[in-house]
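For this view, one protein chain was removed and the others were kept in their places.
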Amino acid sequence: MPYIPHDAAETAAMLEAIGANRLEDLFDEIPAALQTDVLSVPEGCSEASLRRAMEERAAEQRSLRCFAGAGAYAHHIPAIVWEIAQRGEFYSAYTPYQAEASQGTLQLLYEFQSFMTRLTAMEISNASLYDGASALAEACLMALRLRPKAREILVPEGLWPHWRRVLDSLLPMQGIHLRVLPQDPRTGRLSLPEEDFSDAAALIIPQINRFGLLEEVDELALWAEARDLLRIAVVNPVALALLKAPGDWGGQGADIVVGEGQPLGVPLAGGGPYFGFFTCKRAYVRQLPGRLVAKTVDAAGKTAYCLTLQAREQHIRRAGATSNICTNQGLLVTAATIHLATLGADGLRAAALRSHQQALRLRSVLADLPGVELPYPGPVFNEFVLRLPQPASRVRDALLEKGILAGVPLLDLDAAGPAHDLLVATTELNEEEDLDAYVAALAAILGGA
Amino acid sequence: MEETIFACQHVREQSPADVMIPTHLLRTDLPLPNPAELEVLRHYTRLSQKNFSIDTNFYPLGSCTMKYNPRIAHELATLPGFSRLHPQTPAPAAQGLLHNLAELQDWLADLTGMAAVSLSPAAGAQGELAGVAMIRAYHQARGDHARQRILIPQAAHGTNPASARMAGFTVTELPNLPDGDLDLGALRDALGPDVAGIMLTNPSTLGVFERQIREVAALVHAAGALLYYDGANLNAILGRVKPGEMGFDVMHLNLHKTFATPHGGGGPGSGAVAVAPRLVPYLPVPRIVGEAGAYRWETLAERPQTIGQLSAYGGNIAVLLRAHAYIRRLGHAGLRRVSAYAALNANYLMQGLQRLGYQLAFPERRASHEFIISVQDLQKATGVRALDVAKRLLDFGIHAPTIYFPQLVPECLLIEPTETESKATLDRFLEVMAQIRREALEEPELLKNAPQNLPVQRVDETLAARRLQVAE
Partner (left out) sequence: MSELPAQLRYSKTHEWVAQLAPGHFRVGITDHAQELLGDVVFVELPQAGQEVEAEAACGVIESVKAASDLYSPLSGKIVASNTELADNPQWLNEKPYDQGWIFEIEAADGDFAKLLDAEAYQQSLGA
């Protein structure tokens, strides 16, 4: 019996101790009419044959040169990251509610919080939420708790469309209205309107927008400060190795910072599990969603760590909790912490720089191909829009045949997007030969058009 | 004491940055450490050794199903063909993955007795939120806007009322009877034209099967409300009882605990949702549609009534792949064995602890996969509390059971041994619990000062909250 240790004699002895004759007797309180079987599930199989079948399925996804981004990026993950994260003591441990039996996980989470507060220049970090998009939804809910009379959140059109859809699902149920601020179609950057925003609690500021463009974050933050709006920053953690930290934006800094943690040592894995990070100003800590670890002492006065401010959370506050989240993304945070430690300041900066420089190189060569345009002139980090003479999805499919995932058609992100625009991303994993292969393949397709 | 990683500072040569980004958008310093790789390896390896884990300890942690999660499921879920796949890869280049997920959707629909499944919720609580959001969408589509209230038993997981609130509902709590079943009279009184639904766990959080579930379902449906099933305790009835057949309309599954993804020190989970036919239009997107060779993610446009998207992509894919591998490995007979041996181990420990003098919360009832004891008698005799028993267990290398949940049983411990533990492990647990009971009566200070054999003694949580040092 896979994974069940009992032999027949042990089972019999245990049944006898209980006073039952058969295993089925243990279910005698369940009405007979409800007892059934699951017949569509196949017969069990050996570990060896399971592996063979699954290796065949895995092989159906062939290895590609990846230039797709749109919020998830193929960065290098040092070998030691998952080597340590997969140790049974991390991998198979429970949530660290019993502090004395969980000092390893707790100190690691404390270090994670320290990494994220330093990276974002904020004071408080939680121990993770599900992903970047759901973290942004939580940030909006927190902003409304801080501004209970407000009913609106200002959302730039430049936010990732797939993140925007998550806000559309989660916020209106609580009567929150999302008011969209348009991008300037000429520059692709956010233009600031002069309207009445007195019902709004916060402005979302995505630094790196849906076109890969950098926004004038100081101007946006100051605009929001002048209207007494909270600032919710949405950032890419690798880009933060180079870019101004949200805590330094404008005059007073961002109030809440969220982002997708996947670029920090988490495999792409078809879309998850990733993790959302969430940092904020200290004054707001009692409205923070999710778990928080603090440094303290034990009964002998020795440094120790534990979960804190649990009265915010669902297992204590129930309907009054700051969020319903319980299980978060602990193991991914374990990997991200080890990843950040392994890269260090210098390694993270090097990865960010290389990602940036490869994007600049690729962009300038591709722009010289016949019929290819760069619709937006503004500064970018590692991702840019290419306007093609053919539908972007057709070009993407053709390049796929040559082993290249050329990017993400904007039409895939947003059904109302421009059909010929392709969003192209690079990381430090895209080497010169990958760039050359991309240029040659695209030139061949466009030349033959 | 292990210093934090921020103690590892090495100053290294920096090459000048070649960036094409305006200076005012750049940062001027990056205050992160620069440890050497071996320092990182040793630091986190040493930290790991301060943890209890399934790989090293018995974890009879009620409502958490801390069982052995087979490593093969992990290995297969992380094969490069799956782990390197970008989420925006077009479906024709991801058929192996989508095939697995499509099979999983079908198997879970059968296991739960429901019409359709969406795999996208990232954890149990997000599944709950999706579930109550579907209940909201269902009533609203019928023009029934008066239904703004959700009923929840007092003993429910805290996520239930918190999720209902996040979906914009108010919450009314329902009492349980002394035998653990729901109070049908109170349910009748609470039902009305403003009630949207009820959230239940069965077996309940009290560790017993709700015997009147069909009557409950009939009452709730007659009042125009829907039933939500919290799948946290599915391990207890796996392969033998289907929530859809009990009368539930919508539920989530905790794929991470019941189906082979370990807890990871706090996650990730997966909270796939399953629904009865009338709720299918509202399932969260995206689901996998199509057939062999032509599977794909469905689009928002195809599902105009959906409650929408809950995270940026299709859910916690690697957790779903582990569940798929686990179900395939065990097959339907193996799944039925899971619930049989989970029940055997729980009932064996329950009678063993009763024999040692521990008080059962529901002595007349069969345990499901877990059960509750109360140490209120010890508290009255020597002041020893459930917390002290829990901390003393740690000294013996056994993780504490869940304590003070459900809150309506005073000084309680909720104990769930799971099917993967051997009789020898359970017998050792009973020996330790016998010793702890002796100590509680004869040397209570030993318990009140426990643990003594761990990396730290009892941690000062009050100082932690008052000082609130949460980052370096």
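Per-chain numbering from 1; labels A and B assigned in written order.
Here is the rule we use: a residue touches a chain if its C-beta (ideal position, glycine included) is under 8 Å from a C-beta of that chain, and two chains touch if they have at least 3 such contacts.
Computed from a prediction, not measured in an experiment: that's the story for all the values here.
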(request) For the chain that is not shown, enumerate the shown chains it touches in the whole assembly. (result) A, B
(request) Using the definition of touch stated at the top, determine which of B:His24, B:Arg188, B:Lys380 or B:Arg466 touches the missing chain. (result) B:Arg466
(request) Determine which one of A:Gly320, A:Pro377 or A:Gly447 touches the chain that has been left out. (result) A:Gly320
(message) If the hidden chain were put back, which residues of subunit B would touch it?
(response) 404, 461-462, 465-466
(message) Suppose we count only contacts with the excluded chain; which residues of subunit A make the list?
(response) 286, 309-311, 316-317, 320
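Heads up, the rule we're going with is that only the chains that are shown with their structure count from here on.
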(request) Would you mind pulling out the distance in Å between where the CA atoms of subunit A average out and where those of subunit B do? (result) 21
